[in-house]
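Missing here: one protein chain of the complex. Every other protein chain is in place.
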Amino acid sequence: MPAKEATEEGISQRARLAQVVNQHIVEIVSDSGEGAQTCGQMFGTISAKMGNGVWTVEIIPAEIEPPFRSRAGASGNRIRVGKGVVTNMGDQADLVVAFNEQVLYSRIDDNAIAKGAHILLESKWKEDRLPEIRAAYAEAMKDFEERGFIVHEVPMEEECLKVVSDPRRGKNMWILGMLSAIYERDVSLIDAELERKFKRKGKDVIQKNVDLVRAGYDWAGENVDLRFRIPVAPSDVPMVVMNGNTAVGLGVMAAGMELCSMYPITPATSASHYLAGSFQKVGGVVHQAEDEIAAIGFALGASYAGKTPVTITSGPGLALKTEFIGLAVMAELPLVIVDVQRGGPSTGLPTRVEQGDLLAALFASPGDAPKIVMAPATIEECFHFMVTARKLAESFRGPVMVLTDANLATGQQNFPRPEVKEEWIAPPVDQSPWDGEVRPYEWDETTGISQRPVPGQRGGNYVLTGLAHDEKSRVAYESAINQRAMEARSRKLAALRKTLKTPEVYGDEEGDLLVVGWGSTLGAIEEAVDRLRDEGQRVSSVHLRFLSPLEPGLREIFSKFKKVMTVEINYSDDPDGLGDARRYAQLAWMLRSETLVDVDCWSRVPGTPLAPGMIVDAVRSRLNAPAEIKRSQSAQ
Amino acid sequence: MPAKEATEEGISQRARLAQVVNQHIVEIVSDSGEGAQTCGQMFGTISAKMGNGVWTVEIIPAEIEPPFRSRAGASGNRIRVGKGVVTNMGDQADLVVAFNEQVLYSRIDDNAIAKGAHILLESKWKEDRLPEIRAAYAEAMKDFEERGFIVHEVPMEEECLKVVSDPRRGKNMWILGMLSAIYERDVSLIDAELERKFKRKGKDVIQKNVDLVRAGYDWAGENVDLRFRIPVAPSDVPMVVMNGNTAVGLGVMAAGMELCSMYPITPATSASHYLAGSFQKVGGVVHQAEDEIAAIGFALGASYAGKTPVTITSGPGLALKTEFIGLAVMAELPLVIVDVQRGGPSTGLPTRVEQGDLLAALFASPGDAPKIVMAPATIEECFHFMVTARKLAESFRGPVMVLTDANLATGQQNFPRPEVKEEWIAPPVDQSPWDGEVRPYEWDETTGISQRPVPGQRGGNYVLTGLAHDEKSRVAYESAINQRAMEARSRKLAALRKTLKTPEVYGDEEGDLLVVGWGSTLGAIEEAVDRLRDEGQRVSSVHLRFLSPLEPGLREIFSKFKKVMTVEINYSDDPDGLGDARRYAQLAWMLRSETLVDVDCWSRVPGTPLAPGMIVDAVRSRLNAPAEIKRSQSAQ
Amino acid sequence: MDAAGAAAGFCLEDYEGGAPRWCPGCGDLAVLNALQRYVRDEQLPPEKIAVISGIGCSSRLPHYVKAYGFHGLHGRAFPVACGVRSRRPDLHIFVATGDGDCCAIGTAHWIHAIRYNMNMTIMLLDNNIYGLTKMQSSPTTGKGHYSNTHPGGAPLTPINPLMTTLSITNASFVAQTVDWNPPHLYATLAAAHKHRGTSFVRVLQRCPHFMSGYFDEMQKDPMLVRLLTHDKGIAIDDAVKKAFPNRAEHDPSDLAAALSFAGDPEAHPVGLLYSNEQAEHYDDFTAQGLGTDAKAKVAAIEKELDRFTI
Partner (left out) sequence: MDAAGAAAGFCLEDYEGGAPRWCPGCGDLAVLNALQRYVRDEQLPPEKIAVISGIGCSSRLPHYVKAYGFHGLHGRAFPVACGVRSRRPDLHIFVATGDGDCCAIGTAHWIHAIRYNMNMTIMLLDNNIYGLTKMQSSPTTGKGHYSNTHPGGAPLTPINPLMTTLSITNASFVAQTVDWNPPHLYATLAAAHKHRGTSFVRVLQRCPHFMSGYFDEMQKDPMLVRLLTHDKGIAIDDAVKKAFPNRAEHDPSDLAAALSFAGDPEAHPVGLLYSNEQAEHYDDFTAQGLGTDAKAKVAAIEKELDRFTI
């Protein structure tokens, strides 16, 4: 086929021009519905297949179908491709493909694009029949130049029309081809992907997409001078690529849970969507309840009956589950609660990332309601933590909260394929007769742990209650019983804490400044630390996975640094001018109480993940700040 | 009337025997439904009228109608009567009137009765027709003696039968008469009380009760040798006596609020009962909603429409209001939320006191939801804080949480009659045209405060939303707007904090140990401090009314003491053996973070108020404890 | 019957939990007794019974049955019961709820539980008042009736739980009985338990403590109550017949007639208003895949992982 030959030749010629980079950030933005997301995801997947690390971030518009050519409407994907493992979305984009100039502005407003970035822009607007569109385009072109972008006008629609009749439904694949040429991707991998993706839609559809990809590839081969080579290192273990919500869903199955009881809420719902489609294959079911209260109530019913379930939600839904979470603590019912954090408070920023639910996770339920709270830091951990969470919920007999966020939920990353073990799977409900000597809350003196009878076990019957109760689950009003029962529930956290390891410091174990983080910021923080250390700064970091109980040894670790600060995606007052009235970021506030160290914080609520560069700047400015006037103080 | 003369003569004779005491604790306990509560309350009221300080505590059974003659069934009242102001329930009872020996055991089990206390016990059981009752009585008599009580057998029923035919409905008044003789109460005050209380029931009922009181008084005059004289100091300002829930209800009216939107829950409901009966007289209404969510939603509707309302609830109800509280913060809707704290977590101890909702009050709503949280420390403050809360809710435009508890709610105390001011009353809803230049969230740069248009104001229309929004209340997804809006909401707390005074230290401003408290424990803590200082200990205390923002200057205050500890009615691990895994009491935990001082705590969850003696013991043992190994630490 | 039951294995005592702590004369006791006698007569193994409730006087019922019990949150008995049922087709589920628990705070779950039609027996102990919290109006409190939250009298006509239940798609068993006629109460619970699906039984329940005399008129004037009879209805004996002289024949498959009996302002219906064996069972959906073993699960998960493997 001559076309193919021409391509290969073009490529080999231009390959000589290829600039070798360790990583590159590519964005593809379009109006909603034009397919930039699919394009970006596939670009990420084939990059991962070739042996690059990837991290993809969805660019989601606020409305379902926003007006076209509008800033609010930008929809798409950011793909960071790197030489080794890529742990976060990075800073500003190096190359952007934009379906029109307005959606690009949305990204410019978000400060997402680097000065000097290459912009591959659909050029058809230049000749639009509407004069205002032509004018807007022309004006933007000038502006882009002034901003220092390198704009490449690309006749996307025109070229697509050579292959298909409706270019709105194919442009994304043509662009995928174009990008593959620029980044020297293996197009045969795309063919395989398309084969899989469109299997149900039939051969014709597959072929049309293959043709579009090829056309874009060829066009770029002949018309685009850019070539970037990101060294690949194919993995010797099998790898998977997925987003955090899918990882949670898979983790639920791998934990042997059989019920996900939920009510839809962004950005948590897609985990349930995934489960709804796949759960039946492993003998599980998704229950969509009438509301969040019913969702957790239903889950606790199943838990009482012997099947530890999961309920998946986000901020507003978590608020509604507060009362039942208190019951789960009080009556010691195993339950896994996943909170995919979004922007708050209230309805807030439903599609955006925040780490604002930490204190609510710990303290929302009135009264003392000690529970386990964990936060995975990577998409891989989203999977594995579900397995751990189910086990902990059962061994410590109570709810386990798992805090992820919109960044983990919708970001995609490649990681080693988990080796699922049969022992991860929850055993069948025990129906053997119960030893009548054992009380249903026979709290162990030191650990507070007790064994739980399950309906169906002869002789084990007890009446679970949210009222204060004794070891037999009998309602009790006596002071001593209440004190003892509260103590038992509290002891469980101490017992778990004993089993936890002191977290490892990333970087040197002593220095000028220690960054403390939790959750999805791991990658960005460690990349920032790397950069700062490269600059010669004595900066390290430590990342917490357990928030309740906290991992041990923090005071020791902190004592080796001149300054300790958390970096979080939630609100805190900046220090200036507020004095003691300053309100701290959530983890910082906890750590101050825990360690009595004057833990500082830098936190922001941009609705986007934190870029490593932002963290570098923040840490640098704190390093340069004059010594704090306010010192930590012990009682005399 | 010869009877009366005999009485007066008897009294004057025995008056010479009267033992003068500074305070006495009297308990009256019966089966549920026998009227011990009314008797106790009236005893308290007339004591207050005579010029004694009083504090009464309800003794409430767990069930509506528990089995009679059972420990679980004890129902009644504890009245502490004192020379000056009485601020708390005190330690153990000095004199107990018991309708049967079993209900007395309930109080013994609660460790409520002092060794050496006088027990006035219904003697009819001695000759009960059931042998097991006779046996139980006899056995108890022996036991009581062994326990060191001084038992006086009183033929209550027999004596009542001389006046009425159904002694179950009159014994309590007869006892009131008996107690009046023992404590030299002015029986004419009782007549007046009876007159008022039974006005609607008619003269006959009043007379019957008067007769019963007189009979008891006379009988004691002739048959009881005990006389206690508690010096009185009649107030020169008018005084009122009521419980904290009534005080809240009156405060709601005095604040000019017009709507209480609630759902019944113990121990909060009686505030709404009071309002339901009286609110209409001041043009207000109680809405009983279908649930707590609807209750707060309804309240917020009224608030949006210009009428700041109150919603009154307890722990489980608070949990359900969490989501709407987040909206009130986000959309800046004035609202007063009263949480009458009860034993938790979950359904817990519904009728009992706890201070377990502090952290939930601050942090329950996901995301950053800064709000004002206050805690009255006395019944008088329950009244006045409502007036303040409404004003703060409106000036700082958001929800104000007022934390009381079951101790304040059902305890009665005398205090100066408030002088209600017209300026306390909320002004009518502003319906003047709105200055179109002013945006609905035109946040002041430093205070975060903005002016609020109200429906009906021409030109002020805006669409309130719980989504992230700009100053015009327009939904906004931009990073900078979200950061700015969060900052504005946070600034309001800093602005309020600037107006707060540093709390005053009770006792010397420096010393060996500072006790920090909040809420209903004020009286008990200060009494404990007095006793410890009398012993020569260098102990002081400080009591917080504002929990969010915290009152300023705490670090300064704490720095003058060798040890700082909170005393709270909530759960904390005792220090022994747990090391860093120890979980702190709620205020202690906050203060550690706020001040970085190694604030210790002693807290308990007995379901009862803390007695001063318990606090004395706790503080004493901490004073004697070896120096803490764990020291507060600053970053190097 | 007692003797027969005892001979067969489980006797009444085997179902007796803690001593009931209701007020003397409380109608809840009659329901407890009927339930205990029924499960004894049916010889249901105690470990296979789950009694689930919310919060209220009526919701204390599980504590008095020696079986598995779940005394949960106010208004939330239904979701819990549905959750138990979802993966446990082997259990016998009884739900005790009050008029506040079910018709106020629990409304959403009530409506949806009826729709789910999972196999369980709901006993709505309707005393027309909030008992446990001491006499506040409930949605079924009579208009004008004094309560602590409405000292001027409840402002609205009560809702009609029967009509509303009947109006829900998938409702499959709706009956009413009274605490003061133990045989009818027993027969109603029996029919309810034997019906597959969600059986909704409203029990008019006396609360002598707060609503003393409230049902007196109904007890005295036989015309205020109408016994619905049918051979597809609740089995009744002569004593029951005699107690309810005002009777009407009613085919429980006739929804329109059921609605009209339920809404009749003249007489309170007692008996089976509606029953439909054809209604869909959501438990058929939730029980899918029960019993899949660990090996099969791991194999299926591996297949899922294949989809994401690069």
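Letters A, B and C mark the chains as written, and numbering starts fresh at 1 in each.
Following the convention adopted for this analysis, a contact is a pair of C-beta atoms (placed from the backbone, for glycine too) under 8 Å apart; a residue touches a chain by one contact, two chains touch by 3 or more.
Quantities reported herein were computed from a predicted structural model and do not represent experimental measurements.
Only one of B:Gln19, B:Gln280, B:Thr502 or B:Ser621 touches the chain withheld from this view, namely B:Gln280.
Across the entire complex, the residue among B:Val85, B:Ala114 or B:Val420 in touch with the chain not shown is B:Val420.
Contact with the undisplayed chain is limited, among A:Met253, A:Val286 or A:Ala588, to A:Val286. One of B:Lys307, B:Arg352, B:Lys371 or B:Arg622 touches the chain omitted from the figure, and that residue is B:Lys307. Where chain B meets the omitted chain, the residues involved are 45, 48-49, 238-242, 246, 250, 253-254, 256, 258-259, 261, 278-285, 287, 289-291, 293-307, 309, 323-324, 327, 414, 417-418, 420-422, 425, 427-428, 455-467, 474-475. Where chain C meets the omitted chain, the residues involved are 104-108, 111-112, 115-116, 139, 143, 155-160, 163-164, 166-170, 255-256, 259-260, 263, 280, 282, 284-285. Where chain A meets the missing chain, the touching residues are 62-67, 72, 263-266, 269, 272-273, 276-277, 280, 286, 288, 290-292, 316, 346-347.
Just so we're on the same page, only the chains that are shown with their structure count from here on.
Remark: chain A and chain C have CA centroids separated by 44 Å (rounded to whole angstrom). Here the spacing of chain B and chain C, counted between their Cα centres, is 39 Å.
Shared interface positions of chain C, defined as residues touching 2 or more other chains, are 73.
Residues of chain A found to touch two or more other chains are 323, 327, 465-467, 475.
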